[in-house]
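Shown here is a partial selection of chains from the complex, left in place.
All chains are identified by letter, namely A and B, in their written order; residue positions are counted from 1 within each chain.
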């Protein structure tokens, strides 16, 4: 924090990063309004990035709250590990696989990312701020998976899956659209990732849930469903609020710029639409569970808010407030119906990630043309092509990977371990060692 | 000496304890238990799936008393713990052969 040294550092940094501009940077003064825009854009990425990073904590709390006590520490372990892995893999492989692609292409390049790589910036923002913002999206995708397949998957196969998901699978499909690959060329539109992030996470989760099978005792032989209530609803609620907060970064900074009045207005509209969709999703689930079950189900209200957020993510800018509310409310409704529907198919999704991220993600993506003028060229057909092609790729790739893991190292803990809980079985510790039966208490 | 075991509704604890104190009972031990009986628990809904919770939270009191006091104690519990509604609980009486106060080594009635 020494100012004189900072100047030296800043100059060095400038030299390292944008060699051409650094020479012009001899004074700390602005050279032009373009510089101001550069800083605003960078700031938007950084703020958006740290808000999305915070979503990793949101997923952790949501999942820790919705699994049973005996699996809480494992869920925490998986979540901090997956965020860390995403941070390394997206640097080592992911970013350039996603953005080092030719326009209209199918696959990017394999190269470690480094800041200042001219390919990674159009010169209107710091390349490192862009990397940071893109990386947290990859981490979000992995967070989605961990919730669905909780309480029965072994730690290491999950982590290996995460390595491939954040390093390979996510970047490849991402390159098709945001990397300006073939889907982008066709006219597919997914503003902040209803399909690219949320459905992708959802498809990977679905493949895992199918191959892993449900938790022991969830669907008893005699028929019916045996619910396993989550261990801590306040933690689940906290997680939902964290995700809601993070989503302002997720959608808002996906505007990718706020150096002009138009961009600033756009970011502001994205904030309001995002909030409105979430609110409408929560209220829809609130009303619907009251009507259907005569009781409000808090966990479905939480899921409803998240489904509202996922739904608006494909296009948070063009809808009016009423449209945003409607889009979000339908997301909330989808969740209330899809959660028991999955149970009917005996697909065991511990936290509801498939309804929230996959189904509401599809809905959000398909409804994009509704709020676009025809001349924008966003069509239902191209949206469907995007949804289907990304879905097919991610589901197939994930299924193959899960299968390979199953056949090699195995993906599921033993029934005894599942009964004992993953915390004791795999970690050798307990999340709340002292409560109730805790061995430490006695 | 008798060991009186009483299963009661949790919110009745204070009333029962106060009443027993007036009878001269100087100690008792309470545990949190779950009861199954005629009172049938209730149905919960979690994420669209109904399930019935068969067990009802109760408290179990264990009180060792002089055999001569046992009748009165049972009566007192029955009166103060009752609401007249299903699930009020049970009282059981079991013979105790020996009692010891750990602190002093006093035995039997002196130990209570």
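Everything that follows uses one rule, which is that contacts are C-beta pairs under 8 Å (C-beta built on N, C-alpha and C of every residue); 3 or more make two chains touch, one makes a residue touch a chain.
Fair warning: this is a prediction, and the values are worked out from it, not measured in the lab.
Asks: For a test of your reading: one copy of every chain kind is shown, so what is the whole-complex stoichiometry in these labels?
Replies: Stoichiometry of the whole assembly: A x3, B x3.
Note that in this section only the chains that are shown with their structure count from here on.
Asks: From the C-alpha centre of subunit A to that of subunit B, how far is it in Å?
Replies: Computed value for the inter-centroid distance: 52 Å.
Asks: In their complex, what parts of subunit B are in touch with subunit A?
Replies: 44-49, 51
Asks: Flag every residue of subunit A that touches subunit B in the complex, lowest number first.
Replies: Subunit A reaches subunit B through residues 225-227, 229, 292-293, 295, 297, 299-300, 336, 339-340, 343, 352.
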